[in-house]
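One chain of protein is taken out of this complex; the other chains stay put.
Up next, chain A:
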């Protein structure tokens, strides 16, 4: 995923006006560019994520992928479908990385129908495999927002109230073919506290605006591929839990990994319980994780026990989602003119050139915009604070 998306030949691409990107904004006011506004929004996100909010850590997310005719458009390379599926694979990985005790399911919609690609499950491998397979599918007809939302709702409505129920729609088409009034469905979704977010691939569609506004989700339209990825990554973070959602204690199992050596005569190779729902040939393995309640064997975590329904996780998984709960506090923004002191960024050691600089409230070190974003989005801790901690 790190490589540049392969570029098509110039003549295959659409009509572009590359010179306009370079245009200087002389008036400085009349044409505040959209990028500027976007940057502000980015900064804002850092602020928004702070403070002690209760997060819905246990997520049940359905991703609806539009596979209608419009997905064959070439504005994302090589086409929208391939690009989306690729990004989805990455998203699924990240998602489980950050939300180890959550589940995901994938629905595709085309030809006025919706079908489940994968059911709600906590195992990334299955989803990635399904996504890989879906690349070859053809895109035909119109999508149906109603049918796909309805399908997702049928499953989600049985989920317990303490979980965060979410639907993420990747919507490429500008039209939807619905069998019934979608506003009724939106009401139903709202009643079930299912949060629907939409990422539009072409333009703002009214019904999506309403859908997301009513259900408390977010609605974004991509500008290009990198923006698409950015928007997808926003959904990796767990959303704040609605205040009305219940709190409850959940039983979890922390199975130990038992490794039996080949030399041990007592050890017999056995099947993992997770083969039950996979179509592939079951494999015999020696070691594995054993459910502390019923002793069922699993080769991978996290998983929900097939026998007793206990959620099995490992401690590092839980620890990984820790930083969501105690995020790094936002740095203070000051304009460059009023800042006095050394003019280089603490992190990258580059010269401070942007309009404003950012100061860590704890260690009073300054950072540039890029490093500020990097620290908050990826590192989740201030590098200079860490250093002082160690030295002291």
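The rule is simple: a residue touches a chain if its C-beta (ideal position, glycine included) is under 8 Å from a C-beta of that chain, and two chains touch if they have at least 3 such contacts; residues count from 1.
The rule is short, and it goes like this: contacts and distances are computed from a predicted model.
Novice: So one subunit is absent here. Using its UniProt record, which name fits best from "Phosphatidate cytidylyltransferase", "Transporter", "AP-2 complex subunit alpha" or "General transcription and DNA repair factor IIH helicase subunit XPD"?
Specialist: From the listed options "Phosphatidate cytidylyltransferase", "Transporter", "AP-2 complex subunit alpha" or "General transcription and DNA repair factor IIH helicase subunit XPD", the omitted chain resolves to "General transcription and DNA repair factor IIH helicase subunit XPD".
Novice: Would you indicate which residue among A:159, A:174, A:308 or A:373 is in contact with the undisplayed chain?
Specialist: A:174
Novice: Among A:205, A:232, A:273 or A:328, which residue is in touch with the absent chain?
Specialist: A:205
Novice: Touching the absent chain in the whole complex: find that residue among A:182, A:196, A:241 or A:328.
Specialist: Of all options in A:182, A:196, A:241 or A:328, contact with the hidden chain holds for A:182.
Novice: Name, in rising order, the residues on chain A that touch the hidden chain in the full complex.
Specialist: 14-17, 20, 29-32, 34, 37-38, 40-41, 69-70, 75, 142, 145, 174-178, 181-183, 200, 202-209, 220-223
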